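Sharing a structure with you now.
For this view, one protein chain was removed and the others were kept in their places.
First chain written, first letter: the chains are A and B, and each begins at residue 1.
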Amino acid sequence: MTAFLRSLRDKDNLRGLGLISPSLLWMIGLLIIPLIVVMISSVGGRDPDGNVIFGFSFHNYLRLAGYNYDTPCGDVPPPCFDDLYLTILWRSLVLAFQTTALVIAVGYPLAYFVARAPAGHRNLLLFLILVPLWTNFVIRVYAWIMILRTQGVLNGLIGSALGVLNLPFKPLEMLYTPGAVLVGMVYEFLPFMILPMYTSLEKIDSSLFEAAADLGANPLRTFLRVTLPLSMPGVVAGTILVFIPVMGTFIVSDILGGRQVILVGNLIQRQFLDARDPAFGSAASILLMVMTLIVTIFYTRTFGFGEEIASA
Amino acid sequence: MPQFAVELRDVVKRFPGPSGEEVYAVKHVSLQIHDGEFFSLLGPSGCGKTTSLRMIAGFELPTTGAVMIHDRHMGETPPFQRPVNTVFQNYALFPHMTVGENVAFGLEMKRVPKTDIAPRVTEALRMVRLPGMEKRKPKQLSGGQQQRIALARALINRPEVLLLDEPLGALDLKLRKEMQLELKTLQREVGITFIYVTHDQEEALTMSDRIAVMSGGEVLQVGGAADIYERPNCRFVADFIGETNFLRGTVKEQKGKTTVVEVDGGITVRAESENSLAHGQSVTIAVRPEKIHLRPTSGAANAFAGRVEDLVYIGTDTHYGVRFAGDHRVRVREQNTDSASTPLARVGDEVTVSFAEAAARVLVE
Partner (left out) sequence: MSNRRSLWITLASLLVYVFLYAPIVVLVVFAFNSSKTNVIFEGVVNKGPCGPFYWFCVLFKNGEVLSAARNTMTIAIVSTVASTIIGTMAALALQRYAFPAKTFSEVSLYIPIVIPEIVMGIGILVLFSALFRWLNSAFGLQGDDRLALGLGTVIVSHIAFSIPFVALVVRARLHGFDKAIEEAAMDLGADEWVTFWRVTLPIIAPGVLSGGLLAFTLSLDDFVITFFTNGPGSTTLPIYVYGLLRRIITPEVNALSTVWIFTVLAALAISQRVQREA
């Protein structure tokens, strides 16, 4: 304490504290305290009005884990095991991984293309990637309804293409399928992957490519040994920027998945709106947060994102 | 037995300029570089020396002309198939690999067995006097050390020719001097042809067997250090290499090498020229400051009365600025031998400026 008081006598300390305090106030008041409140309510219960009754019990978490204590699971009377929520969690995790992998696969060539384009063109090409991002998230999802629905644009295009070839065509059911949700997710988050990948690809000194070629590496080996490893920080940063929001999103699945594709995000949202069980929703949120943190930490440990942050 | 290690045959390199026009980086350069030679491309920035080197390495292709390495026409051979290696200006060490991995990279690309690579890496690091550094990352090394690693990474492949693009540019003066000597020694040991790009004339003179002086995309003169210093063939070379006094004038008469030139201001100077010159042709005479003396020397073909205008004492030498024959000013460099512990002259003293006929070279513009 005396050390703290002594340090306050230092002018720099005072200035630093003064400058940081508004942001600290915000972060504590609107981030840390809410998180604590969520944690507390996740071990609580609910009253008939949908308010949280504070208490201490893990039954919300047990419910998530499959312990069903009030409704029958098929023929089995309660308490019984019900994998409903575990399936939702697993589905969300799989979808987040699929989205991330697809976004990397689709985004990498473009990021590479922009990073290697003549310096004068790069800003424009980059700008073109960002423009869709500035149209609203909800609007972007809506656009995919128009494209994917049974009588939508894509079926129309395929139909007229097949019509020219005189082939029979039955419109494909694309909307309200897991595939539609995946396409929507890729579309929503693609720019978030391209940007960091571009940044790290662009940073690579072109003399390194020359050095690799000079030492006998053909283009493929230069890519595998130099380009790819040096762009990994960008891929890792992009993965974090994509994986985390995909895990928590509920609009894409809500709109493009109809009621068929339920993800953790939808589960949480329903507890606060329809089901009126905020305590259970809080528990699901905490679980979601822990899951994303585990994946993020594991991922950054493996690929060394910490090093990148430290050097930045 | 191939004639030359590297030969450039009438090589031209044009780039599209900023407003669509073509810009010449290299104009009709022809060079022959012998096996085992330490050859320097010397010139100011933008003279085309780096572009020439990059065409040998294969990073650029000539617009017209040919690059030959040991009589093999390189054509569009990509860099990774050329028998040369490069030491880059900023070293271009792979930041994500250790020193050992960097040095091993070239051998790995040639699919040399792993068991053979390790001893060669050890040997290469020993050669550049950095043994046992395999596990370090390039970032953990000093500039001079990175430089040596870049050298080891290139030399381990035993290239037919080693290309060095201003490799000492980023080092401080003292380290640079050390590395110059070390590079020269190393080149003698390994016997590989070195082609060295630099803008530092002293560096080129210290290390090279032969030097090509370049300017504006052209090679002006090729020769040994003494050749280029003592017998520059044009004003640019004389001016770029060392310090030179220039006197403008017109040719009065020529007998063999001896050329009498009437210098503006009414004096005549006897100078040497290998070229035959026409009467009345306008020429420039170049005289090195250390070849001019302040005392009349016996047998000096040229002697003029002048006045010391300024004087700088720099330890080994004293530099004088002397005005003579009206408007001419020359720099004179006298060595401070023990017999002349007091300066030869003071500011304002009347002196005689003298130099031999062989000390004055006639340059045609």
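Operating definition for what follows: contacts are C-beta pairs under 8 Å (C-beta built on N, C-alpha and C of every residue); 3 or more make two chains touch, one makes a residue touch a chain.
Quick caveat, the model's predicted, so the values are computed rather than measured.
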The chain left out touches which of the shown chains? A
May I ask you to list the residues on chain A that touch the chain which is not drawn? 4, 7-8, 12-20, 22-24, 26-35, 37-38, 41, 51-52, 106-107, 109-110, 112-114, 116, 128-129, 131-147, 149, 151-153, 156, 187, 190-191, 219, 240, 244-245, 247-251, 255, 265, 268-269, 272, 278, 281-282, 285-286, 288-289, 292-293, 296, 312
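Everything that follows uses one rule, which is that only the chains that are shown with their structure count from here on.
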Using mean CA coordinates as chain centres, what's the gap between chain A and chain B in Å? 58
Touching chain A in the complex: which residues of chain B? 57-59, 78-81, 84-86, 88-90, 92-96, 105-106, 109-110, 153-154, 157
Where on chain A is chain B touching in the complex? 205, 207-208, 210-218, 221-222, 225-226, 229-230
